[in-house]
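Every protein chain except one is present and positioned as in the full complex.
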Amino acid sequence: MDIKILFLILVPLATAFLIPFIDLINAKLRRFFVLLGILLESYLIISIIVNNFQSLKNGDFFLQYYLGGWHPPIGISLAMDGLSLLFTVITALSLFLIVIYSIGYIGHHEGKYYVLYFLIAAASMGSILTADMFNIYVFIEMLTITSGALIGFKRGKEASAAAIKYLIYNVLAGLLFFLGVLLIYFNLGTLNMADISQNFGSLESGIQLFISAIFLTAILIKMGIFPFLFWLPKSYDTAPSPVTAVLSGILSKVYLYIFIRVFWTVIGFETLQALNLNILLLDLALLSSFFGHVFALQSNNIKRLLGYSSIGHIGMITAVIMLNTEAGFYGGLLHIISHMFMKAGLFVACGYLLQYTRSHAYNDFKGVGIRNPSVFIAFIALLLSMIGMPPLLGFASKWYVLMAFLEARSYFGAFIVIFGSLTAVIYYLRYIAKGFEEVRLTEDDLKEEIYSRPLLSVLYREKIVSFITYAYTAIIIGFGLGFRFFDLPLKMSIDSIMNVERYIELILGG
Amino acid sequence: MFNNLIFIILFMLGFYALVMKTNLIKNVIGLNLMEAAVFFWVISFSDIGGEVSIHKLGEEVTKFNDPVPQALTLTGIVIGASTAALLLTLIMELNKFSGTIDRDQLEELND
Amino acid sequence: MSWMNIELILLIALPALIAVIMYFSAGYNQRARNSLAVAGAGVELYLVFSLFLLNFEAVKNSNFFLQYTIGYTESPFVINFAMDNLSLLFSLIVTGAVFLIVLFSTKYIRNQENSYFALFFLVLASIQGSILTADLFTLYLFIEAITIFTTPLISFNKTKETTRAAMQYLFYGITGGVFFFISIILIYFNLGTLKMAAVAQSFALISTPMQLTIIIFFLLALIIKLGIFPIHFWLPRAHSACPAPISALLSGVLLKVYLYIFMRLFWTMIAFDFLVELHLSTFVLDLALVSSLIGHVFALQADELKKMLAYSSIGHIGMILAVLMLNTEAAFYGALLHIIAHLMMKSGLFLSSGYLLKTTLSHHIDDLKGIGHKNRLLFIAFIIICLGTIGMPPLIGFVSKWFVLLAFLEARHYFGAFVVGAGSIIALIYYLRYISQAYQSVKMETKTLREELISFKSFFKNSNMMKNVIYIFTLLIIFFGLAFRVLEMPINTAIFELLNPQKYIELVLGG
Partner (left out) sequence: MAVIWQQFLSSFQFDSYFPLLAEVGVILTLMTALAAWNYIKENKFWYYVLTFVYLLSTLVVILTNDWFFFLFAWEMVTLATTFMLAWSDWKLVRQYFVIQFSGSSILLFGALAANAFGYAKIGVIDSVPLQFLLIMGIGMKSGLFLFHFWLPPIHSEAPAPVSAILSGWVVKLGYIFLLKIIPMETGNTFLFLLGLAMIVYAGWQALRSADLKIMLAYSTVSQLGFIALAIGTGGKYAFYGAVLHIIAHGFAKTTLFISSGIWQKEYGTRIIYDFKDAISRRPITSAATILSFASLGAVVFTAGYNSKYLIKSAQTAGLLSTAVFFLLGLLSFLYAGRVLYWFFIKDQDYSRFFADLKQGFNHYQIYTHDILALLTGMLGIIVVGFWPEMPGNILSALLEKDFHLLSGFRDTLLYLGFSAYLFYNNNGFKVEPRGNLSLENYLQLFLNFIYGLSRKSVKFDTEKIFETFFYNAIFNASKKLHDFIYQDFTMQLLWIPIFLTVLLLWQQIYSYF
């Protein structure tokens, strides 16, 4: 019974609802209020970690909270074990950095932006912490609607088209998820995850296949695996860059968490194995990674390219997790962490670099490296870590992912990883070269460029924007050298995935 | 069995509108139709002819419908409405810029 | 032989430290920075030389061995260094050449010196690191560091074509790195360890197809890095795009480091007879010879001085690699001697070309008219070094060509001998092409003369340091040409070290 978990969700929710009132008092206060909200959030997490550091040490970390005091089979409960702690920490860190970035970046309708932003924060915290199936559905729908609105934030033809496409896909997925939850309820009579996983085995295989198929389609659409990767690149392209940072950094990781939670704790991996679905999923994920990298090759729009490359990486992570081996989880989770930082960092840097270019197209990227050299160097460092250069974080995670594939004897997977990093070298270098190209700004170019577009960010905010990029590069390099630091949390989250019985016994027993 | 059949028919109709029709608003209507089909299926499934599950003081009530699916449907309806509202505003926005809401003319939707 | 000799770390940490100081020294006046750079390189050279002198006896009877390990012990990411005769010899010649290059570049580089020297010393640190390392992971680390730090140096003067060259260099560098990474991970996957000595011990246990893949990926990585025939086109563009001291560093020093890595990998780690029984050694031999011929033939048509020099270094590197693959005692002697000779000659050539090209309009051959008359003594030094590369007697080039040819003929490999001979004749032709161009008399109208003198006034003011560096190189070449027996002792001990890896293995593991 630990109230702190509830507050983790309530704090961003409260900030989201209080911002319009703060606007009424005076707009200047809003920025500090937002900072206050996110600082409170991170304080909560730190206090959680500090308080039960001992239980973290000896590995049996578990927190629980029953909404309204009702005990599990009836009431809705929040549970936090090793895995969700890990995800909460990295999401909160990323949210913290992106909020500071968006303070510097967003110029218009700041109020609306922060409301939506904190709703996403609350929803992602919620979906990580809940132990109740319907509760996950509610938070997923919350995520869809708010991110849909944020994608359409820039009110252009492109942005609204992307938002429509995004919403159609994700609402459909949400509907399927809702159908799955209902099916579970009607067959098992309960909505609590632990309860479901306890007697999911008792169902006969036809119903099991139907339910897991429905859940699978819903979550794969959300994660952007192969057959459903169409909405992802376009929405990354048109959304403002802090939103893309959130989408690619946090949202895709939350959906991955839901994927693990649903298919390992709720439905249980044995049922998947019984239905031989895990082989299909493994190959599908690898195929999606292959397509992601190949499509990235041909895209001549930097943000869309990063979108494709994140499809590639997400595919690779799901494939590694599908291996269901100890090393597989270790590599997968480490790659989730490193990919989150790298991708968020890249989009943040992109936002800064593309401020003054006419459009995101490839030949408008010309001369960007020369105009703002220091940020471009951070950008290159992040790209190099995506490729897997040794001193950076990307290398360590790629090393473990590759080891996992080799140990599991799936040489196709190893090939895809290598293929990915080789193609990454090609398409990233193309942009780095373009960035460094001399651009002879003729007289009218300059004039036309400065007065044509509304100045998104005010000058004094430039410092914060570039500062965040350096923060991300520092994280990459710092953790790159010291990635052993992740050993403890990764070990904890792996065993929380692996032995589901402990999870069930803790929730129901408690 | 009857309610499953109606559910499938309605669901397929909605899906047909969503996928095959080129008019965006028709797609949104199709989407709502699918959601309505699911809600209808839930309620019909959980109706066992019992009382409304509101507890009157002092009264002894033996048989009442299970309140949980009803709660789920309520939330579902709320979510369906908000998504429809968001989609429609975005379609209006698109129309303002490109002048059409026909999916074929809109190139941006395809790539 | 104490377990933890601190000098090894000092050799790498010192240049890295200087690099950091350099980077933040934007504010200082130029002279202070230059003296710091020269002092740094000087101390580095002193360190290596003192290592050589202190245990001269150990080096003489070849049981010289230093070792140092840091990092998490059980995971693959441990860093351990070991220095034996071969690495001592290489680190000696590399540091010597780098010291002279630093001397030259203090005067040559006029803008952004702080970032130039910072990157330069970082490259030096990673070169020392890759020479001293004793396990594959650190080797991979340093190779990637070299690629990353040299790319900005190549695109130092920010024109369209230098950035293109830098990007191409980075691309092939990284792909080479990825191949290296694949073979490392395969080794770690099969043997569980990345320590070169341990790998050497248990390399035979791996199944032959896996051995084949590992060796092929190593070969691919090194073929890309060394600029051997199929993937050599990035080398001339990269080596001619960068400022002269950097191209001296790249083609003079860096290619030798990769050759050292080649030797270390295929002789101490993967015993050479694995290569022979997989018939790869003959393949690489012929490939290297073809690359040597191609290098020399393409140098003929190179219209820019530095591009021609880069092509000729492809030719020489191909020749050295071919001789190495013969795997006989004489072959190693010839190869090592030619490595030392080529190092001195190529750096001398690039530095002097840097100086000469400062005075001409562009690097194209037509603009080289008359530079022979203008800086007379320097051009004579340039000619002497060219004669050295061709292999004229009083210079070291003749001696190394002699032993290389001898090695080829003793191994009854006539095509190799032919390539060496033909290569030096072709080299004579393209060098003469430039020398005759330089000596053509040019009618200087008064306008260009005046404009020329003014524009380079500052450059010529303190240019005698640069000239001295080039003269030092020429004197070195002539001295070693006459007294090449001096080099015999270190080379023979290095060859002894190379040919029986057992001693290295039990020293590293036992120690």
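To keep things simple, chains are lettered A, B and C as they appear, and every chain counts its residues starting from 1.
In this section, a contact is a pair of C-beta atoms (placed from the backbone, for glycine too) under 8 Å apart; a residue touches a chain by one contact, two chains touch by 3 or more.
Not measured: the values here are computed from a predicted model.
Can you say which of A:54, A:202 or A:298 touches the chain missing from this structure?
A:298
Would you mind spotting which of C:70, C:361, C:432 or C:475 touches the chain that isn't drawn?
C:432
Out of C:392, C:472 or C:499, point to the residue that touches the absent chain in the complete complex.
C:392
Could you list which residues of chain C touch the chain missing from the display?
Residues in contact with the chain left out: 229-234, 294, 297-301, 390-394, 398, 401-402, 405-406, 409-410, 412, 417, 421, 424-426, 428-429, 432-433, 436, 439, 482-483, 485-486.
Just the residue numbers, please: which parts of chain A touch the chain that's not shown?
165, 168, 172, 209-210, 213-214, 216-217, 220-221, 227-228, 230, 275-277, 279-280, 291, 294-295, 297-299, 423, 426
Residue by residue, what part of chain B touches the chain that was omitted?
Where chain B meets the chain not shown: residues 15, 18-20, 22, 103, 109-111.
In the analysis below, only the chains that are shown with their structure count from here on.
Report, in whole Å, the distance between the mean C-alpha point of chain A and the mean C-alpha point of chain B.
Here the centre of chain B sits 28 Å away from the centre of chain A.
If you average the CA atoms of chain A and of chain C, how many Å lie between those two points?
Measuring from centre to centre gives 45 Å for this pair.
Need the CA-centroid distance for the pair chain B / chain C, whole Å please.
71
Which of the residues in chain C end up touching chain A in this complex?
Interface residues on the chain C side: 72, 75, 140-141, 144-145, 148, 155, 158-160, 163-164, 166-167, 170-171, 174-175, 177-178, 181-182, 185-186, 188-189.
Where on chain A does chain B make contact in their complex?
134, 138, 141, 144-145, 148-149, 152, 155-158, 160-165, 167-168, 171-172, 174-175, 178-179, 181-182, 185-186, 191, 234
For the complex, give me every residue of chain A touching chain C.
370, 384, 387-391, 399, 402-403, 406-407, 418, 421-422, 425-426, 429, 432-433, 436-438, 484
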